[in-house]
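For this depiction, one protein chain was excluded, whereas all remaining protein chains were kept in their positions.
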Amino acid sequence: MKVLTFGEIMLRLSTGEGERLIRAGSLQMNYGGAEANVAVSLAHFGHAVHYVSKIPAHPIGEAVKHHLRSHGVSTDLILQGGDRLGTYYLESGVGERSAKVIYDRKYSSFSHLSTGEIDWDHALDGGCLLHVSGITLALSEELRTITLQALQKAKERGITTSFDFNYRASLWSQREASLAYKPLLPYVDIAFFGELDALHLLGLERKDPALPREERLLQYYKEMEREYPNIRHMASTFRDVKSSTVNDLQGNYYVHGMLHQSKLHHIDPIVDRVGGGDAFAAGILHGILKGNDPDVIAAFATGASALKHTVRGDSSLFTEEEVRQFIDSGSGTIVR
Amino acid sequence: MKVLTFGEIMLRLSTGEGERLIRAGSLQMNYGGAEANVAVSLAHFGHAVHYVSKIPAHPIGEAVKHHLRSHGVSTDLILQGGDRLGTYYLESGVGERSAKVIYDRKYSSFSHLSTGEIDWDHALDGGCLLHVSGITLALSEELRTITLQALQKAKERGITTSFDFNYRASLWSQREASLAYKPLLPYVDIAFFGELDALHLLGLERKDPALPREERLLQYYKEMEREYPNIRHMASTFRDVKSSTVNDLQGNYYVHGMLHQSKLHHIDPIVDRVGGGDAFAAGILHGILKGNDPDVIAAFATGASALKHTVRGDSSLFTEEEVRQFIDSGSGTIVR
Amino acid sequence: MKVLTFGEIMLRLSTGEGERLIRAGSLQMNYGGAEANVAVSLAHFGHAVHYVSKIPAHPIGEAVKHHLRSHGVSTDLILQGGDRLGTYYLESGVGERSAKVIYDRKYSSFSHLSTGEIDWDHALDGGCLLHVSGITLALSEELRTITLQALQKAKERGITTSFDFNYRASLWSQREASLAYKPLLPYVDIAFFGELDALHLLGLERKDPALPREERLLQYYKEMEREYPNIRHMASTFRDVKSSTVNDLQGNYYVHGMLHQSKLHHIDPIVDRVGGGDAFAAGILHGILKGNDPDVIAAFATGASALKHTVRGDSSLFTEEEVRQFIDSGSGTIVR
Amino acid sequence: MKVLTFGEIMLRLSTGEGERLIRAGSLQMNYGGAEANVAVSLAHFGHAVHYVSKIPAHPIGEAVKHHLRSHGVSTDLILQGGDRLGTYYLESGVGERSAKVIYDRKYSSFSHLSTGEIDWDHALDGGCLLHVSGITLALSEELRTITLQALQKAKERGITTSFDFNYRASLWSQREASLAYKPLLPYVDIAFFGELDALHLLGLERKDPALPREERLLQYYKEMEREYPNIRHMASTFRDVKSSTVNDLQGNYYVHGMLHQSKLHHIDPIVDRVGGGDAFAAGILHGILKGNDPDVIAAFATGASALKHTVRGDSSLFTEEEVRQFIDSGSGTIVR
Amino acid sequence: MKVLTFGEIMLRLSTGEGERLIRAGSLQMNYGGAEANVAVSLAHFGHAVHYVSKIPAHPIGEAVKHHLRSHGVSTDLILQGGDRLGTYYLESGVGERSAKVIYDRKYSSFSHLSTGEIDWDHALDGGCLLHVSGITLALSEELRTITLQALQKAKERGITTSFDFNYRASLWSQREASLAYKPLLPYVDIAFFGELDALHLLGLERKDPALPREERLLQYYKEMEREYPNIRHMASTFRDVKSSTVNDLQGNYYVHGMLHQSKLHHIDPIVDRVGGGDAFAAGILHGILKGNDPDVIAAFATGASALKHTVRGDSSLFTEEEVRQFIDSGSGTIVR
Partner (left out) sequence: MKVLTFGEIMLRLSTGEGERLIRAGSLQMNYGGAEANVAVSLAHFGHAVHYVSKIPAHPIGEAVKHHLRSHGVSTDLILQGGDRLGTYYLESGVGERSAKVIYDRKYSSFSHLSTGEIDWDHALDGGCLLHVSGITLALSEELRTITLQALQKAKERGITTSFDFNYRASLWSQREASLAYKPLLPYVDIAFFGELDALHLLGLERKDPALPREERLLQYYKEMEREYPNIRHMASTFRDVKSSTVNDLQGNYYVHGMLHQSKLHHIDPIVDRVGGGDAFAAGILHGILKGNDPDVIAAFATGASALKHTVRGDSSLFTEEEVRQFIDSGSGTIVR
């Protein structure tokens, strides 16, 4: 089954534990981006994944391809050209101190992508799933057009489409995002968004705060399904940020009018939380592609996300079997 | 007082914190094995320890000797020859994610040891304690014979003998282990085993699960002493695995019909739990050799084990004085 | 505003996480000392800080200057000469295991400082604050005289003076310290000390242990102000050492007869606690220099100290703005 | 053009510069083997390369696949199973001191490969080149049969075949190798061997030592072509080992009765010489596949090999364009 | 004596020895740029150096300031704002393989500097030397205007001016550079350029190639002085690039119609050659500022440059005294 994800991949340069950027002497290199992370996860789950993007034609661009290929993601649909690879600096947080991200992503090859550069007919040929995210929409007017076209062409071919809201306050306002997201929604089958998105990006009415949060989420999802009956799958996580080191995480997956919840994972300590949401999205997509039971899907996706928090780098590096064993077994015993 | 331990020592190759083997670029080297770890601990507690084993005659074998000697363990009784040193890969766990051990120990020099290669008469001469463990029994028929002979010869000389059950599911079945362990038990003075061993390896009758676990353990130990009156000392730990990062640990030491318990150590975070059981065993043996009070023995052994969890590597690197200070002082203040 | 701190700076050589000095192969280098740490913090808070000290005239001495200058501390008032830089080895603690400090600071250039070497008239010219600490008093008779002279000359010029008790049991007895501290107190405006100092160094009467600790502290501070009306500001932290990894920290700042407390910071995990008290002192001094509200001062100083615990090295590396954001924002969300 | 290479890939664990195995604390991980290295090089030169081998089904086996895929080598034809991955320890040499290799490759999954496990009909389908080497022949009787079958089936399909003698004295005697090599030669189109192989493995008559070495090599190659007219391409390097750090390297490529020589590369310093011969072989194969001019082929292959010596790891990581630029440009100026 | 340098400083991210960018896992951080490097050197030689530039107002910008201040360079005249810090990736060369630089410097804060942003009247106040370089001229039309104004204002104040041609082929053509350089030359006292610059940027007539290179250089310099009598000092190095690891370096300094040459330094191995030219320029400027003898100046500058090649990073970290000892002493004996 050919799966496609489309978006921007960046070089991440991060400090070691307990180090600050102002006096770092070296930085760890990783490559990541919401859609690339989903691609890597899905490849580990056994899918034939093609990543669609644009990167520069120089050694750092080549390094991106080495990274993706090492995890089994096809790089055949990646265009090469343009000035630079988007970059971001990550000063990892610890305990009460938050992580800090400094973006240096302007003027990237991807953000300068023009309509027509990507041959979507060729790319989508034989595909069964296309995943995109809201970050791409923030980068340029042209990328909004390209994403819309991609979703439309996917729908024409009967390809399942997936859209992760991934709103980033550092890139644009909620108002701008709202205007950009809405035209895409009629072409989406699977959507990743939570209560804040429902309120601020979709403009849904605020539910009674006295209700439990899963109750409220169910109502938002139902309302959304009424408005966009094409969006049959919706998912998101509840993340309780105790500190940079400790989070509680619970996954929610909505389908057929019902909300399926995973158990609550107490993640302590967090090694690296970047990409945790993407691992969850990939887990949901995997379950849908496999036609698994909704409860299994919610448990699997949340387990995949919890595992992601235990490894350095944006990408989840766990196979389907490893995620399953993780969910089944009690936690923390040495496997030998 | 000459102390002997007999068993296999392996090269351990482990990943850094938050790294996976599939994309590691370097590995940390350590040397360890249940009986070697006991040897290192006892040497730090001031005993004249001789380690009996077989390792290859090449630089990695030499590195084993450098390791042991650095901590004051005599390597005079180590044979050199054979194909290879047993190796294992350790992907360290964190939080909910378990550590993963990949054994590459087959065909090792030790596992090919033949009866008669070790001159036990020479080795045991002047000895006061011999410690062995169940892992060795799993490796070959011949090693079972060798271990039995060693224990018998030790008993003939009036040497105290110690046996740690150390059942490893990856090496053999409980049934096989049970058959192998039983012939040794009449020659053992000190045995390390817990409830699961009592049930599955010794075939003792299950005690009322409604009883507190220390109550049940006491009953198993009493029953055992009735069956094997030679086994006067028994010990084990209760380990509550909250996660790979957090464990609660409590030590139990049985002698003269009574169970002596240490306080409960809340170990958070665990730096490296491999060898924690061996540090406990060494602590018990040290106390017996010194003739300490049973309560002191239980506290000391458990403290030694807790300390082991705070350092990287299989070996506990703490002196008798350091373990004592650790037990006496409140925890966590800077000593300056 | 020219701020001065006076004291000894040392080379700190520390092991990696989970490593012991007995088998370390490399050591991390940092430079620190109570007064130098205060200097670095105050420079990050925007003050023109001059550090007064003596270091050797060799590359390690030059490295000290590079360190201080990198953080904006002026090194113009540092004398160079003498035999050696005080050094200390730090084996970092973890969980129940305490950190261990091995001092190798005897015979240092600073400890051999003679009366008259420092030209205090020049140094204090144009100054508005002078900060010293009790560690210096422990190093020599001559350093006691020098410190007293510095405080007297500062007072003559109307410069605000600050004294951190910083009692170190490894350097001298409480009795010796008590005798050394008392002559200085009449020249001090701001004092950092807690209940134990009040009892053992100042000889104040023990308050009812049934009282809450903040109540007792308030009483000690009031009694102190009665005895030394010149000491208008007093401050200290309550540190609950759960383990080497987890501490609870709350700051107390006394002025105008009232005690102002910060919220309680749950610091978990601690990356490096050395210098935590100095970051607190710097935060208090910063607030006094800026004329901030006492509650703001207490919150800021404790936040600065909590942040210090999350970075490696003795120095706090956070700007005034970063400390403020830390206090205002909820903890642990990625800032992007 | 589908290219296949067949052989064993091993985990290489190597010390840092100037370090000895006996006191190493960590080891660098690389994956390599003569035929895998050729595969990686050819993939960098733009070919569709499939690597045929057998590796264990555990994380270290997965790491092998990550390595190969990262460089664009297809892992579809790799079998997984068996006990272990062959391993070797490399203590890197420097100056007069030689590097030292300690093999721990016995009992590997590959060495236990059985006839029939590989489906050669499927594997060779659509292929245009098959490369094997003499190391494989040393590992088992069965591997000799498998290799012979592979070459025969390749010839039946008109696939070009390549055989690198790669004699390893640590694995077998020259006599054994000679007996194993000869049956294969009638099925080989391209052979890599030098004067010592000609004398000791092929039993050719020693040429007049007074002749220049290229003259002698030409005579051996001509004689070989007379005996095995199917072997139309022969190649090897002259390596002048000045020290572990400095080598002079010159490449020889024979075709149509003539010897084509590259310029002499003065390699100083050598970063890592392992895999240098494989990079040369890949360069020759690349030139033949592209139908380049023989002089160009010799220059390219030797340049590729020289470049390999400047990077750590067994694999050459240079593209066709990079090798060409290297040959064309003067050496050592910064490219910016 | 207040010295000013004006230009762009970049973040340099470089691979370890023998590593390629395509598979690097971490990068070393350094900060450098021609004029910043000159600033750091001059500060180590004892001058009061102010660096004039523009950098972003984020932690990487702060790190730049920490770097400069650590070496004693004043950052008071640095503007903060704009999008990003220019960055470059350095894959270090070795032996025959050249280093490779990948620039990611477009859209930097400095390159967007506008006329009027820098208050040159304030900056130049009290100055005695201003150093600029040709790189800045390549970045924008506006920077050409700013640089011209700076030189003019410096000359009005009687400040000595210095201009390093520093032609970078990756930034612009020789024709463009030539047009940009010429208007500045009437305001320059000290110029750094060599034969290639004389021919291609200044359009001087080619001298007889049969002449020794120092003879030709002398003629170019004399001709230059005739055309621009204000340029009284000219300097450059002869660099014989044997390989990336070995260079021969000789310095030339022209004044009063005569050429003064240093001895030839055989630099083997080169640790890091970036910034070697800047260390030379700083050495010349230092000698001129101190009024040293021309031969001493040539020897000192070339020694400073040779030393720079032995340390990692763009900046030379040697004091005046260290450079002198280096020149005086025989090479390579341990100083103890």
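Here the chain labels run A, B, C, D and E in written order, and each chain numbers its own residues starting at 1.
In this text, a contact is a pair of C-beta atoms (placed from the backbone, for glycine too) under 8 Å apart; a residue touches a chain by one contact, two chains touch by 3 or more.
A quick note: this is a predicted structure, and the numbers were derived from the prediction, not measured.
Here is the thing to keep in mind: the chain we left out touches B, C, D, E in the whole complex.
In the complete complex, the residue from E:Gln80, E:Gln152 or E:Thr310 that touches the missing chain is E:Thr310.
Here the missing chain is touched by one residue of E:Lys106, E:His122 or E:His266, and it is E:His266.
Only one of D:Gln80, D:Gln149, D:Ser243 or D:Gln261 touches the chain withheld from this view, namely D:Ser243. Listed residues B:Ser70, B:Gln174, B:Gln261 or B:Asn292: the one in touch with the omitted chain is B:Ser70. Which of D:Gly81, D:Gly95, D:Gly116 or D:Gly257 touches the hidden chain is settled by the complete complex: it is D:Gly95. Annotation for chain D: contacts to the undisplayed chain at residues 17-20, 22-23, 88, 93-101, 103, 168, 170, 241-247, 269, 273-274. Looking at chain C, the residues touching the absent chain are 13, 20-29, 58-60, 62-63, 66, 83-85, 87, 89, 91, 100, 102, 104, 106-107.
Where chain B meets the chain that is not shown, the touching residues are 66-67, 69-72.
Rule of thumb we're sticking to: only the chains that are shown with their structure count from here on.
With contact taken as defined at the outset, chain B and chain D are each touched by A. Shared contact partners of chain C and chain D, listed by label: A, B, E. Over half of the residue numbers at the interface between copies chain C and chain E are found on both sides, making the touching surfaces mostly the same.
With centres computed as the average of Cα coordinates, no chain lies farther from chain D than C.
Centre-to-centre separation between chain B and chain E, using Cα means, comes to 63 Å. Each chain gets one centre point, the mean of its Cα atoms, and the points for chain A and chain C are 45 Å apart.
Each of the following residues of chain E touches two or more other chains: 20, 22-23, 25, 66, 100.
Chain-to-chain contact here is organised irregularly, matching neither a line nor a ring nor a star, and falling short of all pairs touching. Per the contact rule defined earlier, chains pair up in contact as A-B, A-C, A-D, A-E, B-C, B-D, C-E, D-E.
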